[in-house]
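So that we are looking at the same thing, I have put the structure below in structure tokens.
Excluded from the complex is one protein chain; the other protein chains are retained at their positions.
For chain A:
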Amino acid sequence: MQLDSVHDIQKVYRELLQCMARPGKIADTRETAAKADLIRECHPATFLVAQTLLDAEVTFHVLGDRAENIRRKIADYTFAAHAPAEEADYIIAPLCTSEPELLEAMQACKAGTLENPHDSALWIIESGALGEPAGRKLSGPGIKDEADAPIALSDAFVSTRNRKTQEFPAGIDLIFTDSDGGISCIPRTTAISAKEGSAWVM
């Protein structure tokens, strides 16, 4: 079956919107993802999110050593132009991206300004299965009391992300995708707690 560019994309958008509004929530787009044309180098959900948000009016950047094929496919399907990480509106980090490369790009990417905080990069990060116990808690707008982080995040990742969002309203928003059609979001307003049980190191 083919992906319906009106109705299937609408469904993905609604899931994405609810995930962005409720950080930590994990949406299941498996059924829709099964219809999408595949790019061997990235998750079906990643490609779905790209098709939902990208067009010729925005730019994107793909990280990782297998970026070339993903880049070409996304450009072919969405007409979005590829740009350096410092300028891109959307940054895609496939599963194969090394952490140093990801963190370097995160330090360099657009975070918007205090006047125009919306002019910031939206990240699409591929991860292992979402919803596994991650040992961190999320809090902030969209979360009643506390929510579990959808995915294990390294200390280096969290501290780079926190540095990028400390000048709120400027900041970056993250979308995580897994191989099974799962989607989850951590917008800039979300506070990520330290790992549970980890000793506090000075």
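In this section, a residue touches a chain if its C-beta (ideal position, glycine included) is under 8 Å from a C-beta of that chain, and two chains touch if they have at least 3 such contacts; residues count from 1.
In this section, contacts and distances are computed from a predicted model.
S.K.: UniProt names the one chain left off this complex as which of "histidine kinase", "CHAD domain-containing protein", "ABC 3 transport family protein" or "Alpha-D-ribose 1-methylphosphonate 5-phosphate C-P lyase"?
M.R.: The correct option from "histidine kinase", "CHAD domain-containing protein", "ABC 3 transport family protein" or "Alpha-D-ribose 1-methylphosphonate 5-phosphate C-P lyase" is "Alpha-D-ribose 1-methylphosphonate 5-phosphate C-P lyase", the UniProt name of the unshown chain.
S.K.: Tell me which of A:I70, A:A88, A:A105 or A:I143 is the one touching the absent chain.
M.R.: A:I143
S.K.: Could you tell me which of A:A36, A:L53, A:I91 or A:I192 touches the chain that is not displayed?
M.R.: A:L53
S.K.: May I ask which residue of A:E104, A:D148 or A:D173 touches the chain that does not appear here?
M.R.: Result: among the candidates, A:D173 touches the missing chain.
S.K.: Just checking the interface: what residues of chain A touch the absent partner chain?
M.R.: 5-7, 9-11, 13-14, 16-18, 20-22, 52-53, 55, 57-58, 113-118, 120, 122, 141-144, 168-169, 173, 187-189
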